[in-house]
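Heads up, this is only part of the complex; the chains shown haven't been moved.
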Amino acid sequence: MHFPGAHILSVTQFDRNDIETIFRVADSMAPYAHRERMTKVLDGAILGNMFFESSTRTRISFGCAFNMLGGEVRETTSISASSLTKGESLYDTARVLSGYSDIIVMRHPQSGSVADFARASRVPVINGGDGENEHPSQALLDLYTIEKELLGRDRGVDGMHIAMVGDLRHGRTVHSLSRLVQLFDDIRFTLISPAELRMPETIVNELRERGHEVVETDDMENGLTDNDIVYLTRIQEERFSNREEANLYRGRFRLNQAIYTRYCQPNTVIMHPLPRDSRAEANELDNDLNQNPGLAIFRQADNGVLIRMALFALVLDVCDRVHDTATDIHWYTEDRF
Amino acid sequence: MHFPGAHILSVTQFDRNDIETIFRVADSMAPYAHRERMTKVLDGAILGNMFFESSTRTRISFGCAFNMLGGEVRETTSISASSLTKGESLYDTARVLSGYSDIIVMRHPQSGSVADFARASRVPVINGGDGENEHPSQALLDLYTIEKELLGRDRGVDGMHIAMVGDLRHGRTVHSLSRLVQLFDDIRFTLISPAELRMPETIVNELRERGHEVVETDDMENGLTDNDIVYLTRIQEERFSNREEANLYRGRFRLNQAIYTRYCQPNTVIMHPLPRDSRAEANELDNDLNQNPGLAIFRQADNGVLIRMALFALVLDVCDRVHDTATDIHWYTEDRF
């Protein structure tokens, strides 16, 4: 795809070359995100960070990525603060708001809303999550994390074994990630979920048509063995008819250090889209894994900044100039990473 | 008036020279708002964007205007986040907050509150809307849009014919705009509203005393003919005793392409303060007008940024320096306007 001026709406926009492009730009952002150097390449540019649904981490991550490129951020943080409640169409909202910034990140509770908005926008739009539909920067940061973690183990994405665990039916994260990973070769997907929460058949079929191996199981212990990556998601209680039913599954889809030691091969990478629910009744990913070097969940969050910086730099077409405007940092930055 | 350090509280502050001054500064802001050039004239300055009432578009428009001049924005977005709920007086709030920025924009649900606040503030205050009272930057951007649209038709504001349509009794927008337009010569105002929702008599009398022609009617079709500008407002259902009564008026005060073609003279400019209510039961301005070149509603929103940049530059007394600090823009800016 041609990045300058493009909207980033869906993972289906990308081919393997595009992903390679994004990831190599993300790599080049590390000195700025890690505060070894600063760049002012977007000095004077404005991001409209339009969150019509609450989100702390994604909103701050996009805003911080834009600041780290030298730009300014204008922001809305919830739909109650919006004209949308007065009957305004997304078309009107887009025509107006796109006069207020150079690029827009939009989150909205309604599937398809961000694409509708983008059609009327006069500036590029990045989908920051539209309901159960898409959240492409999350899928990109997940795949980027997989690539980096495997590289640290002298492996590549091609040929990897990945287990996805939990509510695979409703989670947009695992859907989007599957659609990205299928662009690579010879992947083995182990899909661990209760029968009622299996990955949608259309996605499973896509994976098989692309020549990948797909194993579906509700047996977590067996499913965990022999993987490079284990990607956990939360059991979303609200999808079950009652709490008791949800609780039936919950115990079986928890990962902790004892289970990891017993069933996972050494050095298996543990991922999770965050936030993880650490309340006793949920606890899908136990805190006793916090010192496990395979736990990549906070590296995922850090990689999100790199990916978002890369998307901004590509869409606003400043990749070549990032380093020309770089200078040293003089404030305290020790022990950061 | 003398702009440097002044509070901007009401359209009644301005004479025709002041308006001319604001509009010519607004013109000079176009290269920056349209992202052809950037300026850093307010680099280091801080706007306190104090919205004690929800508003996305006006809040972002002011913030973006300040960013486009190179300044920073600190912000509050609703009254719940405020000490006002703990019994603090506006005097105290103003004494404190005016120590935190170089200029304040304030929106507040209570009529007269912004003027009270300004009396205690140690920095200039711009009224961003105080209840049903005033919203001067909206009236300025409306008049500025009228001037620019008529100039494109080789006309000036003097001698124009303007129709105002809808709930003329409650809308602060049409009140403030009438008070600005009356400073010009030989205007014909056609005020189209149900009898119960007529423009307040004091304003009608002011217009007539200034020598303007005022026609009041509840016949929309006849009222629409032979105008340069048609300014629509929403029927505010909450003002009626019941929904049925509101619905009686609604159908008659809708504008769509068919009505426009039949009753309006060619090239009539269509304006609306936004947001327009596009729900089927309201729809005062139909989406089938979106391709009509006379539809100026999004140009109004764009002009709002220019007007707000001009007010900041005038009040902070930097008009002469805006262009000295200008540089080229290097990020993607195509197809923006």
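The letters A and B name the chains in turn, as written, and every chain counts its residues from 1.
Quick note on the criterion: contacts are C-beta pairs under 8 Å (C-beta built on N, C-alpha and C of every residue); 3 or more make two chains touch, one makes a residue touch a chain.
Keep in mind the model is a prediction, meaning the values are calculated, not measured.
The copy number for the entire complex in this file, given 2 shown chains of one sequence, is 3.
One rule holds in what follows: only the chains that are shown with their structure count from here on.
Superposing the C-alpha atoms of chain A onto those of chain B requires a rotation of 120 degrees, given to the nearest 5.
For this pair, chain A with chain B, the centres built from the Cα atoms lie 40 Å apart. Within the complex formed with chain A, the chain B residues making contact are 35, 38, 40, 54-57, 59-61, 63-64, 67-68, 70, 72-73, 77-78, 274-279, 282, 287, 290, 297-298, 301-302, 305, 327, 329-337.
Put simply, chain A touches chain B in their complex at residues 4-5, 41-42, 44-46, 48, 72, 74, 76-77, 80-83, 86-89, 91-93, 95-102, 122-124, 315-318, 321.
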